[in-house]
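So that we are looking at the same thing, I have put the structure below in structure tokens.
Omission of a single protein chain aside, the complex is shown with its protein chains in their original locations.
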Amino acid sequence: MTADVALLEVTDLRVRFGGVDVVDGVSFALAAGERVGLIGESGSGKSLTALAVLGLLPPGARVTGSARLHGRELLGGSDRELSRLRGRELAMIFQEPSTALNPLMRVGRQISEPLRLHRGYSRTAAATAAVEFAAAVGLPDPQRLVRSYPHELSGGQRQRVCIAAALACRPALLIADEPTTALDVTVQAEILALLGRLVSEAGTALLFITHDLAVVAAVTRRLAVLRHGRVVETGATDDVLRAPADPHTRELLAAARLTQWDLPTAESAAARTSP
Amino acid sequence: MTAAREQAGGDATAAETAETAEAAVPLFEAEGLGRSYRLPRTSPFGPPGVRHAVHEVTLRLADGAALGIVGESGSGKSTLVRLLLGLDRPDAGTVRYRGRPVVPGRPRALRWFRREVQVVFQDPAGSLDPRMTVGAAVAEPLACLGVPGDHRERVDEVLRAVDLDPDVRGRYPHEFSGGQRQRIAIARALAPRPRVLVGDEPVSALDVAVRAQILDLLGRLAQRHRLGLVLVSHDVGVVARLCDQIAVMRDGTLVEQGATDAVLSRPAHPYTQALLAAVPRLPPP
Partner (left out) sequence: MTGSVRALARGVWGSRSGRLGAVLSGLVVVAAAVSLVWTPYDPTRVDPAASWAPVGTAHWFGADRLGRDLFSQVLVGARTTLAVAVAATAIAAVVGVGLALLATLPPRLVAEGVAHLVDVLLAFPVLLLAMVLAAVYGGSRWTAIVAIGVGAGIGLGRVTRGEVRRVLGADYVLAARAAGAGTGRIVRRHVLPNIAPTVWVQLSLILGLSVLTEAALSYLGFGTPPPTPSWGRTLAELQPYLTLRPLTLLWPGLAVVLTVLGFNLLGDGLREAGDPRLRERAVERSAERAGQT
């Protein structure tokens, strides 16, 4: 997985927690505007990899290796440098949009907060921008909605708010950690479509973290499969999903295919019992 | 969909007239089931709002058959599970098992029903008491239902049936992985030798590979013990895997029900069509 001009280049990343390497030598790279999936089950180290890149690991974690954005080292940088980058160059959206938003702050302010922080927008300019962004992520009645609080929104709407806030400063890289896992399937489809459209419009690179192979197929071009903190397989998404080389990937794929009802496998037809 | 409803209605009246004929009575049925909740008043003098969590739901399950109920969040499927299990009282309609009404009330009065209908919940971490050993948890239905004798042998038997070592008896739930905990919950449900297993999102909290194992286990157990299954899930694929009948639920009502193959290949209701179209797909191998 090498790109000529890497936007993000992670080399031999290790995260150590209480004597255990939870991320154990992970390397991958992303070119500008590229969409890459990071696949793995719970405990595979995929979320910690993302948090390490953002410098947001919980205390007690020891990180070694390197993660470079535009060639600039992110690991071991001071918190001030990193917080300047976060929101401007790097943004992240999380699995639980309900806990990712401040329950006591109006939605509009949460969308425009990064603009005021990093771009020096005035209060009024930020308020106008918030309405624009709310409209851009497909939130209904944006004028009124920016004045509401997170609990007044549905789960899908809250995730749209998170996406708007994350993309407000046009970051070079968006990290999405299971952004649709907590949502209903129909809402998931909408959010995935929205996310795909926005990142391609803005030329933002996307690092998409998920356990769901079918979701990653819908969003990314390339992927890396993680297991026990190691990359076990990388390649073009289509190739890996059609002909996985690693036995663990094959196992994951077989498990995921079991619940794809219209894939014609002899095994799934035999399994269903109809008395 | 309307055809299915009409047919269901016709069957119900037929069942009433021929209640003595064993064959005509479905094993487990719900008829015109409804449950609503009062919402807080929006204005001080206005009438309180009402939310129909479940509205006019009619379902039936034949002996040894598998019925799947699919719905997204807020569709009322959790409320439906509680009603079916006699854990909540419906405002309308009835639940019948072997033709006998299931009326929530004193636990003793429902023993006959609980011996035959057991449940597996979504979150195995939450559905096992953290302070109860595995052995005590699995034996709980036996103790509650007044099954006489030493339960130890039966506990070992069901633990083996779910591919767990009976020696795990003395351990606590937190020592197990999610998949193992769900096996324990399944063992507990199997302990009183039920005829019907109700699964409320039984695999939703599990990783893909583990989910496949648990689905496999449920399928095998159902086949071996000729168990009826009622599987409630947000995941069409899970239901499609195990159930021959499917019912699609939205906003408290069943919008479509029928044979799984028929509904999945030719969905009639627009909502079912949208739901099926939204499920992300893997490329064919």
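Which chain is which? They are A and B, in the order written, and residues in each are numbered from 1.
Just so it is clear, a contact is a pair of C-beta atoms (placed from the backbone, for glycine too) under 8 Å apart; a residue touches a chain by one contact, two chains touch by 3 or more.
Since the structure is predicted, the reported quantities are computational estimates derived from the model, not experimental observations.
**Student:** For the chain that does not appear here, which of the shown chains does it touch in the whole complex?
**Tutor:** Over the full assembly, the chain not pictured touches B.
**Student:** In the complete assembly, which of B:E56, B:D91 or B:D123 touches the absent chain?
**Tutor:** B:D123
**Student:** With the full complex in mind, choose from B:R114, B:R169 or B:R211 the residue touching the hidden chain.
**Tutor:** B:R114
**Student:** Over the whole complex, note the residues of subunit B touching the chain we left out.
**Tutor:** 85, 87, 106-108, 110-111, 114-115, 118-119, 121-123, 126-132, 136, 140-141, 143-145, 172, 174-175, 185, 188
By definition in this document, only the chains that are shown with their structure count from here on.
**Student:** Measuring centre to centre with CA averages, how many angstrom lie between subunit A and subunit B?
**Tutor:** 34
**Student:** Going by the contact rule set out above, which residues of subunit B touch subunit A in the complex?
**Tutor:** 64-66, 72-73, 207-209, 211-212, 215-216, 219, 222-223, 226, 234-238, 240-242, 244, 260, 264-265, 274-275, 277-285
**Student:** Can you name the residues of subunit A that touch subunit B in the complex?
**Tutor:** 41-42, 155, 184-189, 192, 211-215, 217-218, 238, 241-242, 251-265, 268, 271-275
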